[in-house]
Each structure stands twice: as C-alpha cells, then as structure tokens.
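Contents: one structure, followed by commentary.
Note that one protein chain is taken out, while the other chains of the complex remain in position.
What follows is subunit A.
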Amino acid sequence: MTVSVTVPTAMNKRAAQAASVKMSARGVKVFYGENEALHGIDLDIMEHEVIAFIGPSGCGKSTFLRCLNRMNDTIAGSRVEGQVTLDGNDIYDPSLDVVLLRAQVGIVFQKPNPFPKSIYENIAYGPRLHGLARRRAELDDIVESSLRRAGLWDEVKDRLNEPGTSLSGGQQQRLCIARTIAVSPEVILMDEPCSALDPIATGKIEQLIDELSESYTIVMVTHNMQQAARVAHKTAFFHLGDLVEVGDTDDIFTNPREQRTHDYITGRFG
C-alpha cells in the first residue's frame, strides 16, 4: 500500500491565503489542585491551519489542547486562568454553553473510543444530539458524507450495523474522526491520534488530516516529530508548562530560535 503525503503543496496553497485568527489564547494557566501545569500560554491559531504541539511527556501540551474545548472541565480539581477565544468570543465566559462549544471545537482522543453501538449509530450520535437532521434520509446523508470524508465509507458501507468496536484500531480511529466531523465542527483537536496505531494506519490518518485542513482548523498533539514535520503547517514546542517556541514547521525543525527547541528536536532530551 502506498501512502502519499502532499504536505508541500498544501502548505503553499495555505500560504497564499490571508489567514485570520480562529482561536487565540492569552495568559492561559491551568492548575490541578495546587499544582500549576501551564504557566501562561499565548498562542494564535489561524483558520484552516494544521498546528502541531510537540514536547516531552508532561510538558502540558495535552492539557493546553483540552483547554481549547474545555474538556479540562471534566477533570475534578482543575482550574483554568487567562483567556481563550474562538472567533473573538471568550469560551470561558460563564454565559457560554459548553455543550455548543464542543460541537464547534471537536476532539479526537489518543485511544480510539468508539461507543459500544453500531457504526451507523456512532456517527449518528452527534447529529442526533444537536438535532442536525430532521429526517432519517438527512441523517443517512450525514453518516455517509462523514464516513466518506474520513476515508472509511468504502470499507464499512456494507456493515453499518455492526458494532463500532469490531473495526481494526486504525478504522476505529477514523470512525472517531468521522464521528467528530458529523457535527460539523470548525476546529478539530487531536490528542496524539496515531499513538495507538501501526504505521500504515498512521499514514492514512496523516493523509486524512491533510485533506481535512481544507475545511477545518486542526490542532494536534504528537510525540512523533516526523509526523509533525509531515503534516503540520505550524509547530509549537512546549516544555515544562511553557510554550517555548512557535513558528512555521520548516523553521522549527531546520532553524529553531531557542536552544531548548534545538536540543529537543535533535534528541538531546525528551
């Protein structure tokens, strides 16, 4: 099986667009109890860009990712300070409905987590929650188009009623991506989406990320620096709860400004 990753063309296309800021973080601190996990992060995420967060384990990159759709709310004892905006609106505003936020900013987790339901029901779950389809036919359309965009339709179209857990690991992860796409988010967060997958499945997901960046803003956490280099337009390096450096992926990997970034990408620590 050959997997083609067409990063350079995608990047060139994107560079031509006049990008606008999709999400923005200012002075974001996260506390778990007394422990400060993030020490004030400032970051802008442009529309339709793929940005990768890299850094050693425990550096806070996943924590920051989860701030972007308030998944940190589900962890007991966690507290967020600072400001995060989506299209200029503060997402930590008390009047904001977190349920609607998560429909706009979807998330794909490290381990594929299909619901113990059929493949069809896995995809239909989100649209049903948000009342996106009035008739069964509309729902069928959403399910089909989501699966097509996730590149899974041809593999599962004849067995939509089988349980989602019967798929292979890579298929399950694409099912989870399709499930996220089904609610038409604007931003998709991916928390190490390939760390539980083999290289072939990883290649498919990377290709998918590249295609999805046409329509969505994608923020991904990865431990795999080659992966960041392959798919991300921009890369941000986190270390010990600080955002050390952010810039175009090429610059980060070939010409980092900070010594710590240089040490990390050349394998001195991490």
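Throughout what follows, contacts are C-beta pairs under 8 Å (C-beta built on N, C-alpha and C of every residue); 3 or more make two chains touch, one makes a residue touch a chain; residues count from 1.
One rule holds for everything that comes next: contacts and distances are computed from a predicted model.
S.K.: Can you pick, from "Cytochrome bc1 complex cytochrome c subunit", "Phosphate transport system permease protein", "Extracellular solute-binding protein" or "Chemotaxis protein CheA", the UniProt name of the chain not shown?
M.R.: In UniProt, the chain that is not shown appears as "Phosphate transport system permease protein".
S.K.: With the missing chain put back, one of A:M23, A:C176 or A:A232 would touch it. Which one?
M.R.: Final answer for the missing-chain contact: A:C176.
S.K.: Consider the whole complex, including the chain that is not shown, and state which of A:V30, A:I107, A:L167 or A:I265 touches that chain.
M.R.: Looking across A:V30, A:I107, A:L167 or A:I265, the contact with the absent chain belongs to A:I107.
S.K.: Based on the whole complex, identify which of A:M71, A:V219 or A:I252 touches the chain you can't see.
M.R.: Reading the full complex, the residue touching the unseen chain is A:M71.
S.K.: When the complex is taken as a whole, what residues of subunit A touch the one chain not shown?
M.R.: Contact residues on subunit A toward the absent chain are 69, 71, 74, 76, 99-103, 106-107, 109, 111, 113-117, 125-126, 129-130, 176, 179-180, 183.
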